[in-house]
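Excluded from the complex is one protein chain; the other protein chains are retained at their positions.
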Amino acid sequence: MSKFGRRDDKDLMGLLVEASTASLADANIGGKDIDAIYVSSMLSGELSHQTATASALADELSLLPAAADRIENGPASGGSAVKNAYAAVASGLFDTVLVTGGEKMRHVAGATVTDLLATMTHPTAEYMQGATLPSLAAMFTRLYMERYGVEPRHLALVAIKNHRNALKNPYAHIHREITLEGIYSKPEAELNNPVVSDPLRLYYSCPITDGAASIVITSAENARKFSDAPVAIAGIGQATDTLAVHQREDPTVLRAVQISSQRAFDMAKSKPKEIDVAELHDAFEILEIAESEDAGFFEKGTAHKAVEKGVTALDGDLPINPSGGLKARGHPVGATGVAQIVELTWQLRGDAGGRQVSGAEQGYSCNFGGFGNNVLSFVLKRGD
Amino acid sequence: MTEVTDILSVDWDVPRKPYPAKVLTLATGEKMVVREASREEVPQLLKAIRPLLDAPSEFYDLVAARTFAELLGWYRYRVRNEYCLAGVVDGKLVGLVNNRMFNKDLCISLHTIAIRRGRSIGAHLFAAKQEHAIEYLGAKEIFVTAESPRGFDRWMIEWSLESRPDVQHELGGAKAWVLTRENYYKNKHRQVFGDRPVPDDVYKRSLHFEIIEPDIMRGESD
Partner (left out) sequence: MEKMMGVKCKSCGRVFYPKRSTCLSCRSQEVEEVELGDRCKLVTYTELYAIPIGVHKIPLVLGIVEFDNGARATGQIEADHVKIGMQLKPVWGPLRTIGRMEVFGFKFTQP
């Protein structure tokens, strides 16, 4: 991974190289072993004026004449790239694929980024009205609060947990502890944690981040050539849902999370209760709560109680987002899906340092595209 | 006989009313003391903001240059009725705001500098200075302007500032907005926070502040 944050020191290619170099070194790979490069980046064209990003990376890393594709699926670009690499290797088309996701977003005005991200919404039903991702998340939050009794305090607890976890993640964007007093309970929280789109507040959504993450995917037979502790992608699932949020029968149900998760568990011949550690897509903290339910870890409408009890903390029964999640690790859009897989790989290898979930053998990740209209789920297992 | 030094010298012609210090909690859990800075502390304050004269972005350099002049002017008796409030966390100066009473009814809000960023320090200090002006100095109106549109657009809404095109703000004729007494009280509950009195040991700690490098000069990764 590259360090996530405001990276004025590098352009997009520089970040992709930083992460790729690290993963290639970790896998002890020489250039001739890479058959293909998949780069996941949602906005490389719009923000870095570069669309042939994968071709460029193949050149820059001197991995020519490897095959190369840029993959775009909004915030689920990373997940899609990992899935495509898996499919390529499993089909026998390629032996070893480098997957690198990256985004450079901090060099433009926040309003510009928000607008580009809003292009994921329904063009006539949502975008034209002035809807942005935060406004959709806010309405989702309001419905969730009414239906299931989730309170702003629960969102604050998730944010606090993720900030705390990130303190032990050297790659994370934000290394800053926040407190319940400061963002929620004291009256001054009104200014410390201002409303973005009521009831969504600043600390209940993720930052805008520069960064890249990278992983090498190869066949099970090949894996021991490159690593003593390979991690297996045991299950993958992907599902779509209606583009416009209002179109869903029950907008509080993330059908694409439910279905993709089911598919991933079926393929992995596993179940949610066998998962030791999970990386969920908390672009907004409400999503960590909702995804943990729709993925199958908690009964619908109860995850917030588990949060309160500390079940999802690093030392809890099901640690969620040990990396700090999108909230504190950061969210370079195209990198996130890959970064989640990188974190799970480290966790399952026992390489997660101060944020290690002890004895982790199976991990789950959920990469959430659009506002839940295209979701990928992964189940990873320690490879032995 | 006229003392030559008195010809240009100005002092307070509006009764000075002190600002009672308060303490508030930032998002990080850190406690910030907001207290009045004295004229004697001005040399320290100037040292703290001097690096910002070379700030790379967001009008920090202009704000720092003007604030520097205002504080120095106060120190050297060429600016009358000026106040400065300081934000101190763990003995470190994290921000300051200044203003001056034009007369007993009108306060001119001058500047707001957040030395440490990402914790709403500027917002809290801005609110504190309006609190001082309305509730303690008895101002009926405060003229406000800004160098940077970023942040100002938020303040405009949060404080229900009224545009006053007939008035030039004394900061070089910039456009002026007004915070009326009425709008202050209307918005106070969402803007003005803090606990009083400040516990003794916390207050004592805030009396001698350490100068830190401003975040914007460090190219803060946030």
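Here the chain labels run A and B in written order, and each chain numbers its own residues starting at 1.
Please note the rule applied: a contact is a pair of C-beta atoms (placed from the backbone, for glycine too) under 8 Å apart; a residue touches a chain by one contact, two chains touch by 3 or more.
Computed from a predicted structure; not experimentally measured.
Undergrad: Considering the whole complex, which of A:Gly5, A:Gly74, A:Gly182 or A:Pro251 touches the chain not shown?
TA: Checking the options A:Gly5, A:Gly74, A:Gly182 or A:Pro251, the one contacting the hidden chain is A:Pro251.
Undergrad: Among A:Asp59, A:Glu151 or A:Asp198, choose the residue that contacts the chain missing from this document, as touch is defined above.
TA: A:Asp198
Undergrad: In the complete assembly, which of A:Asn28, A:Thr112 or A:Ser219 touches the absent chain?
TA: A:Thr112
Undergrad: In the full complex, which bits of chain A touch the chain not displayed? Write them out.
TA: Where chain A meets the chain not shown: residues 111-112, 114-115, 118, 122, 124-126, 128-132, 134-135, 138-139, 142-143, 146, 194-200, 242, 244-247, 251.
In this section, only the chains that are shown with their structure count from here on.
Undergrad: Going by the contact rule set out above, which residues of chain A touch chain B in the complex?
TA: Of all residues in chain A, those touching chain B are 5-8, 173-174, 176-179, 181-183, 186-194, 203, 207.
Undergrad: State the interface residues of chain B toward chain A in the complex, per the touch definition above.
TA: So the residues of chain B touching chain A come out as 24-30, 118-120, 123-124, 127, 190-191, 193-194, 219-222.
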